[in-house]
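One protein chain is absent from this view; the other protein chains keep their places.
Every chain is named by a letter (A, B, C, D and E) in the order it is written, and numbering of its residues begins at 1.
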Amino acid sequence: MATVQISEAEKVYIVHGVRDDLRVDGRGCEDYRHMEIETDVVSNTDGSARVKLGYSDILVGIKAEIGRPRPMVPDEGFLEFFVDCSANATPEFEGRGGEDLGTEISNTLYKVFNNPHSVDLRALCISPKEHCWILYVDVLLLQCDGNLYDAISVAVKAALFNTRIPRVQISEDDEGTKEIELSDDPYDCMRLSVENVPCIVTLCKVGQRHIVDATLQEKACSKACLLLSVTSRGTVTCVRKIGGGSLDPESIFEMTETGKRVGKALQSPLMELLQKEESLGKKRQKVGFLG
Amino acid sequence: MPVDTKRVRGPDESQSPLLFVLPSTGKPECPQEGREDGRQRSQADVRPVFARCGLISQAKGSAYIEAGNTKLICSVYGPRETDRKDEVDMKSGRLVCDFRFAPFSCPKRGSWIQGSEEKALSLGLLESLLPAACLHKYPRSQIEVNVVALEHDGSVLAHAVTCASLALADAGIEMYDLVLGCALRQDGPSFLIDPTFAEESGAQSAGSGENQGRVTVALLPSLHQVSGLQSDGEMAEDTLVGAVKACIEGCQRLYPVIQQALARAVRRKAPPTAV
Amino acid sequence: ETPHCLVHTMEVEESSTHPTTALREFGCEQNLLSRPDGSASFVQGDTSVLAGVYGPAEVKVSKEIYDRATMEVLIQPKVGLPAILSLSAGHTRFSLFYLCPVSLLLSRRYKASLCVSVCLCVQGPQLLACSLNAACMALMDAGLPMRCLFCGVTCAIDPEGHIHTDPTAAQERESRAVMTFAIDSAERRVMMSSTKGSFSVSELQQCIAVSQRASGKIFQFYRDSVSRRYSKML
Amino acid sequence: NMAGLELLSDQGYRLDGRKPSELRKVQARMGVFAQGDGSAYIEQGNTKALAVVYGPHEVRGSRGKALHDRAVINCQFSMATFSTAERKRRPHGDRKSSEVSQHLKQTFEAAILTQLYPRSQIDIYVKILQSDGGNYSASVNAATLAVIDAGIPLRDYVCACSAGFVEDTPLADLCHAEEAGGGTVLSLALLPQGGQIALLQMDARLHQDHLDTLMEAAMTACRSLSTVLDRVVREHLQEVTTLTAE
Amino acid sequence: MAAGYNHSVEPLLKYRIRVKKENCRPDGRELGEFRTTTLNIGSVSTADGSALVKIGNTTIICGIKAELTAPPVDAPNKGYIVPNVDLPPLCSSRFRPGPPGEQAQAASQFIADVIESSQVIRREDICIEKGKLCWVLYCDIMCLDYDGNILDACIIALIAALKNVQLPEVNINTETELAEVNMKQKKHLNITKHPVGSSFAVFDDTIIIVDPTAEEEELSTGMITVVTDENEKLCAVHKPGGTALSGEKLQDCISRAITRNREVSKLINEVMQSAKLK
């Protein structure tokens, strides 16, 4: 269910609740729902994570492949995003039904990461102009229950944290042909710094106020949302107005302020959680879909 | 890769000659103060805009806009019966936006097939126009907005929004307000309003790692509402707020030109004496 | 009931008076498919085409045109998906799409759908001409009322300026210009023309005249094969 | 058989140490998602599949699709882009996955009591999260559990398993390496109680004399799978009843 | 297009009667009269060559981009010319977004045939080094306003844009075997032939009009396009079905096409001259 339709009476109820900082599920305007994060869930990827936010369920798998650097930036690797809005999430997505939403989300992800600091792309270069790592970040939507962007960004960050890229060695033979050798040791691998990877905060304007982590019902009461991606330092890497309504400049500035505050606050517990999970190492009970 | 049999095919792979240009010796100095085309930094110094309505005879409404070398043409068709009968809301009309780059419009030749950048721009255009269109006046019908960029020299989404709203007004589609677009390139502490292609994609000026980004704002000028906002890059919150404010100012600068273009079109279609 | 088949080939002798209207042997078989309402295969030199006509049948509401019959022309290679065909196959489709309605005697109220499907069995030179002939025979076989018949003739002008009708692949390759015309049976006028290469006005008029003469032989061939077929049936 | 040597050791063990008729470890769970009418997850060795069922509901899209005497079964099989060793470009829509979608539809048309829901539609969506052979089989098994979770009446469990042939020895439940070995692969979907075959598919050729042995191996595998599935269903029911009792 | 609606009562008949009686078309033109043709070259600076043509309302823009590639295997001493015609939904409500429709495909093929038949450019001229490097000229032709007779406009736009192209000098570095492009040294293409097209609409063989509008095209029972070069040679006689024509009628069309060639060649030369002066 990507969207729901609700009655006028329900709308009034939700809008009045938001006005009094009390949402239908008891949260305040700036509270997130319960979030569950698990990394390393798909064994044939180089990094993976699953995030559940409300009933929204996101699985991200990252595969690193060796390719050719882009001609304009020959000394960098790059990220490729693909969002699969699968029919599992809602029958509307069957066939090509989810394609539009998928491209919209992946285009937004490209913008979120379109800056030199989010991911160190130079570290992904193997030999300039010739070889680099391409990280295929594949997002799979398993269930939609509102606030997809925030959940996806957290899942992408967790999966990037979990990603291990094999070390490579370049040997050159007499004729100057270069050969790439992957390290045999599965523990000899490169990690990515996710310190500056931003998280998305989507704020929905409901009535005169704005809320974070809107449910589908709340989203239906909102004419316009503002999406912000915020790093741990509070830098904004992407902004997008979503939806068919307009916003007055003042509320945009208020929403930006809230977004920055919430986004910044989201980062450190997330990093803590990821580090804690990793420190358990092999002892960790993998839950996956069996739990 | 599926083979395109509906077009004349060229070689499988070809490269722009620009990739083989020998690096010229003396690197051009990055102008800190002014801009290449003589405009001022950190001021709402938009390029002069040339706008005309009603160029496309077959369309219900159309507009052409030229800002510097950025050239866009837009046509509006409809309201006509909607393609999608399964759409949930039949009480309100549908707005469909299609944005395209002509293959020769960018420094690198583009493909005829709509790429993801064009799809993102189509969506950005749609979201910026939606708040302005009185769609409830057109039940069961759809209004089509087609924009083609003939030449891309920066700030293409911003001008596309302006161009499309002109074409909608020319088509006589009821609107709450016009929509004007303005883009900005933040370059460290200073900003470049209505950037050219080179300014938009160019490298940052030396010594400023922070606050590099691009912002596009769509404004309903008389209602003073922001109908579209997009940014990327890296900006501190106050920089972003400043950039949005500068864009709003840039939009306001554009307003009289667009009003005049529209008034001209109205007068041409029906001279004042005829009414 | 087994479909009534008839194979008929004709050799057009090299006539000394008109050396340029020489046509190679061609063969035709009508009503060889059971599913379509009309079908024909046409073999001309190295080229072989199979055409089927479906209709008149009911039109899908979405495709309905209120004042005329809906025409559909499909071109398919013998193996593989139609997508592998080049743009030039589209040219054949385009030509048939505009040719068929003119030759057919359809009331403007004839809100039916017609589908002409052409399968390119052996793709040799003169595919266009051969497809036209196969389609015309198939339309006839379908028993649709027709205003006139049409046939396709290809001429090639060699570097010395000689005109060859029905050129071979080698002749076509060496030629300076190649043209294909569709000629109608009623007044022998040009219904369709498609040219490659450059040529003078008089060369064009000569080619048209030659094609008109050659068309007579093809129309005679149509007549012969149909009459032979019906004489067997009676 | 050229790949035979590697696939089966002299001692009669397979690549992953299994005996020829041994199944991979099966783990499954029903009701993994709150949305949707039924859902299930299954792991068969390293092959992992998720199934979600929606319906029975009104026929979507054009009403012309509706059948007056039974429900329409609509299936879509797709694979996560990261599910295979080499990244897939598209999750579905390629010829291979359309074929599996079609097979799933045929299988469940035979198993679901469709006549109970005339003019309606049941959607079965299966996603392979990780692929290591036996995609179709894992999909059928996951979908069976999801259909049961949705409370849609079935004639019987549908259990599916693959079987192959190496050096006169039938192997049950092939992994990817065994499937790719080039030998015959047979996929069978069985309604185990009555022993009816819902779907049987075989590619590559096989001597007629071997067919019976291979079929027998697949059927035995399906039967043992059915006991596993049965246990999962019973455990799930137990869990749900204790939860509701509280 | 509210205007088009009114004609549907008895369009063809009305049109025919009116044209017969008055020998004049709805827009006041005579049967053999073209609409005003205007040409503008070099208006798109991102393209290596460009031209905008208007015939009445019909507007066509052609932009040419040159890229480097390896020559075709079967012709190692030749370059590529890749023309494509696009009829985007922008130009008329009759076109839908998505892959090119029948008409656009036919137009692309036609333009490709005209280039091949007329030998506008010798493909050997755009080969840089045999078997190694050549130019590919992507001639992208886009319709901005569809009011009939796009083929004529496409050919004019293409020729004018080709005349506007300037290619940079390219050398192959003997050491690295890589191409080196010198943007400062640019050369015009050698245009050997100037084909010009003339399109006619046929109404049941009784009336033939030149340069039909979109409405006239719709009503006509057949179309024919004749392309000639400056030496009065024919490069294409393109008639996709429709009403049959006798040889004499065809001759009339060709004669008109030859005079049209002179008119258009003059226009192109004038515009080229004035562009040089700027």
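The definition used in the following text is that a residue touches a chain if its C-beta (ideal position, glycine included) is under 8 Å from a C-beta of that chain, and two chains touch if they have at least 3 such contacts.
Operating definition for what follows: contacts and distances are computed from a predicted model.
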item: Among "Exosome component 1", "Large ribosomal subunit protein uL3m", "Mediator of RNA polymerase II transcription subunit 20" or "ER membrane protein complex subunit 3", UniProt-listed name of the chain not shown; value: "Exosome component 1"
item: Option from B:D98, B:D153, B:D177 or B:D232 whose C-beta touches the chain left out; value: B:D177
item: Touching the absent chain when the full complex is considered, from B:V8, B:L95, B:L220 or B:A246; value: B:L220
item: Per the touch definition above, residue among B:V21, B:V241 or B:V266 touching the missing chain; value: B:V266
item: Residues in chain B touching the chain absent from view; value: 79-80, 85-88, 90, 132, 134, 138-141, 169-170, 172, 174-178, 220-223, 258-259, 262-263, 265-267, 269-270, 272, 274-275
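The rule is simple: only the chains that are shown with their structure count from here on.
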item: Innermost chain, taking as reference the mean of every protein Cα atom displayed; value: B
item: Chains linked by the largest number of contacting C-beta pairs; value: B-E
item: Identity of the chain that, by mean CA position, is farthest from chain D; value: E
item: Inter-chain centre distance, chain D versus chain E - centres from mean C-alpha coordinates, in Å; value: 58
item: Sequence positions of chain E contacting 2 or more other chains; value: 105, 108-109, 112
item: Multi-chain contact sites of chain B, meaning residues that touch two or more partners; value: 6-8
item: Chain E-facing residues of chain B, complex; value: 4, 6-11, 13-18, 20-22, 55-60, 69, 71, 73-75, 77, 80, 98, 100, 102-107, 109, 112-114, 144, 146-148, 150-153
item: Residues of chain C that touch chain E when the two form their complex; value: 87-88, 90-91, 93-100, 102, 177, 179, 182, 184, 187, 189-201, 204-205, 208-209
item: Complex interface listing, chain E residues touching chain C; value: 102, 105-106, 108-109, 112-113, 116-119, 205, 221-222, 224, 229, 232-247, 250-251, 254
